[in-house]
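A protein chain is absent from this complex, but the other protein chains hold their places.
Letters are used for the chains, namely A, B and C, taken in the order the chains are written, and counting of residues starts over at 1 for each.
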């Protein structure tokens, strides 16, 4: 198939390359000239504007957006809409909030455009191993895109699928990331307990290596964790500072809106907030309270 | 009544003073000479050894231990046992683990001695306001001590009582402290949210003051918290470092042994652990994992 | 002063009565005729429509809304705006989301109307004991309402105050309720641990009674809890089903938006969700997983 890739950053460039390797034609657009020539070097074509990109594609057009969620995605959809024709398809492969995808899909539907939200997992490993894709959209529209998904995925029939109507793809990806937070925190706590048990002087990378085969906790995240520990056994030089990128918050918001208890996912998110607050007001207040009622000494800063 | 007070530290000295003010006779023992003369200055008598203390008391003797829990309490009970006579009563007013109290009571019972475990709350405020006392022991034994408890308590019939057999006093006090952890954490989180909402520039002490009257969250801890915020509105100079002194851990241990879910008490304890770990291994590992799968930048130390 | 009270339900009727007792003139409106005649019976006046209410008040008018948050509050503000004149003041004493209050205040400001958001705590006890009020609004506007707040509050200078600009009153009340969730959960867990320790056969009401005086955990919520346990020691007939009314959710949303860790408040909310899910899908899935990897038996429904 032929496809227009909008956004040739880390993710978009890799996906375009995987598509090219799979025999598809890819024309890419990115405001950055270097990103465009990168794609040309891999055998793709490049357009230096959205109108040029749209013009370069045969109808019905297929456009895959791989741009930062939020305003840039909104701007891209807004810019595309007047350029496209009925029957064209816009795929958002980024990390959009599913409510935004529902809203954008409704706008596009008003102009006869198809909208597909594709939650994409796999990170920097996707180029080599394939991407896991959770897809929301009309059945016919998604079916027509099968060759693309089959190429991007880890296998023709593996790691991708339509999960429901528009919005459900990004919803499922959001929950995927919520789970990811919980899994990561569980490993982090476990290794931390091992690390604190100094009398056993445990080799954490060795433990991780053992767990990778045959154990109940084996997983891809464990593979990566073990790799990190092998490279840097004491995690020297790494700040205890953990960023969150939005989907965890959305998952908790959604749990609260649905009235579903999700303590582990929620705590995992809050532990990240905590990691970034080296001067916790709450803790200072607790220390003050203890001093107030019990005369307990306060540690000075 | 007449009573021997063992341990004249912050708590013991205050309790002795409140008893003296209430018309009781108190003979105190403490290895520290200054502590002993302090009691004499308040109108009490002092003994410079446990045998001397025991000798100074009329039979049946009443001895109140107000010493650090653990080894020192054990040593004190061991030293007392051979000195006492059948019918004498030993009260542990400290923060002992209830399992230790059960064990010590059994030892004492073997020698015909009465044992009473009295969980004592009130901190440095107890001298003026009275102590809340949760008492475990035989009904008759506790009844005979009524004049003492009635004086130490905030009121003759207020803030004290027998809650059950030996062990139940310290058990109840342990849970009291578990609740205390949860209450403190709830206030700390709430004030922290207020403090982070910079656009409203809230005066936290003023908010605390408002809440102290008529609100659902009014409490003695809130009074203290407001006082702390009045004195030091930005908590300047206070390290975000919160000590725990044991009862919180015991409460969680007990909850787990009983199979009772107690998430809030448990999390309050763990937040204190967290406050003392400025260089969290778990967080470093999380940052490493994110780098591994997503190529996300790691903050360097 | 003279004031129009909109909404004569449980809260509005009590507040009107407290104002009347304090020497103010109150004209009330409620769609329910019985509620209106109730106010007349207490010495107030009643209007049978919003226009009639507005007409009955001297300018500049003061209108206190005590209606359910959300749509009804919006409808009331919308209905009032065309009826009022520049310089009139609308107070929202209900449990509105502070973001809604900001929005409504902006609408009112566009028409020269003053808007005050007053977070009100005290529940059914407010009539007798006074209400705790956290007030947001322009300083001059709030100052002009002093006689009203001084009467509604537990004391002339106690339990009320302006905390900041419009929005900050409901924001502060929202966090108040978040803290309330945490406090309640801490007590509930503690009493649950006591209750599960069957070997001590603890009398929970008696324990609560002891803690009410002199202990670190004494509070108004403990007074109420003890009262509940006195009346119904085994909580017979009460379903383990805990409702939440919105402010807890908003507090957690806000914590997440601010990136503030608030594990105890959040868990308290989620425990309520859990209490209402007697057929947890998550737990069924956990039981299935255990069966899958370990062959562990599954309990059948």
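Things to note:
What we mean here is this: a contact is a pair of C-beta atoms (placed from the backbone, for glycine too) under 8 Å apart; a residue touches a chain by one contact, two chains touch by 3 or more.
Just so you know, these numbers come straight off a predicted model, no measurement behind them.
Among the chains on display, the ones the left-out chain touches in the entire complex are A, B, C. Although one chain is not drawn, the whole complex shows that of A:58, A:110 or A:214 it is A:214 that touches it.
The chain not shown here is touched by just one of C:6, C:20 or C:184, and that residue is C:184. Not every partner is drawn; the one left out touches chain A at residues 121-123, 126, 129-134, 136, 153-155, 158-161, 163-165, 167-168, 171-172, 175-183, 185-187, 189-190, 192-194, 196-197, 200-203, 206-207, 209-222, 251, 254-255, 258-265, 267-268, 271.
Taking the complete complex into account, residues 216, 249, 252-253, 255-257, 259-263, 266-267, 269-271, 273-274, 276-277, 282, 293 of chain B touch the chain not shown.
Residues 10, 123-125, 184-185, 187-189, 191-192, 195-196, 221, 224-225, 227-229, 232, 235, 237-243, 263, 267, 271-272, 274-275, 278-296, 298-301 are the ones on chain C that touch the missing chain.
The rule is simple: only the chains that are shown with their structure count from here on.
Using the average of C-alpha coordinates as each chain's centre, A ends up farthest from chain C.
Here the chain at the heart of the structure, going by C-alpha means, is C. With centres taken as mean Cα positions, chain C sits 33 Å from chain B.
Residues of chain A in contact with two or more other chains: 263, 267, 271, 274, 282, 293.
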